[in-house]
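Only one structure is covered here, and it is reproduced in the block below.
Every protein chain except one is present and positioned as in the full complex.
Here is subunit A:
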Amino acid sequence: MSTELPESAPPRSEPKETAAAPSRRAFVVTSTAVAGAVAAGGVITGTSLAGPDEATAAEAAPASRVSLTVNGTRRTVTVDNRTSLLDLLREHFGLTGSKKGCNAGACGACTVLVDGRRINSCLTLAVRLNGAEVTTVEGLTDGDRLHPLQQAFIDQDAFQCGYCTPGQIVSGVGCIQEGHTRSPEEIREWMSGNICRCGCYVNIVRAVEQTAARK
């Protein structure tokens, strides 16, 4: 769960309630880095006819406040310490361009740029990103104009189902910035963290090549 402060959209659904102290679960060490922040946890109202399998009341989950910039917009949110950057983007910011394929860092569908470096957002806890600059596929377009790599993906038909595509494109942008595009072999190697089950690799390499050559 997250609640956003006024500079961006209000929280989606949960009614607000005073948060109790974090309890029950010793969570990963990283959450202590922002432990001083106010935890404004949204919680739970049970139904009035609560039976044995219905929750009636509960304490708030440990949460932290984090400020980060996503596609140029600064956002400050109070976020459940367990929330990954990917879930923050998809479930709370409505930025569903970044995809969840494996949630374990093995497929690359969730690739985003953090401070210019490509990372697996599913393996990154949102609370660690205080002050970070995040770029997702939604942030690559310049108004209506596609990023050259987005256009190259269309030109080369570098996708079919499209689900891995945002991750491939963001990863490709990173690959080009890193300069790992001196040969098709090098592109293949440095794009191998992004699985395309439809098997569009040949065209993905061409799209990255085409775009790198323009630079």
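We take it that a contact is a pair of C-beta atoms (placed from the backbone, for glycine too) under 8 Å apart; a residue touches a chain by one contact, two chains touch by 3 or more; residues count from 1.
The rule is simple: contacts and distances are computed from a predicted model.
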Inset, instruction - Between "Xanthine dehydrogenase family protein molybdopterin-binding subunit", "4Fe-4S dicluster domain-containing protein", "Cysteine-rich domain-containing protein" or "Oligopeptide ABC transporter permease", choose the name on the UniProt record of the chain that's been left out. - result: "Xanthine dehydrogenase family protein molybdopterin-binding subunit"
Inset, instruction - Consider the whole complex, including the chain that is not shown, and state which of A:64, A:78, A:124 or A:150 touches that chain. - result: A:150
Legend entry - Touching residues (missing chain, whole complex) on subunit A: 1, 13-14, 24-25, 41-44, 46-47, 51-56, 58-61, 80, 82-83, 87, 90-91, 94-104, 106-107, 109, 136-138, 140-141, 146, 150-151, 153-155, 157, 159-166, 169, 187-189, 191-205
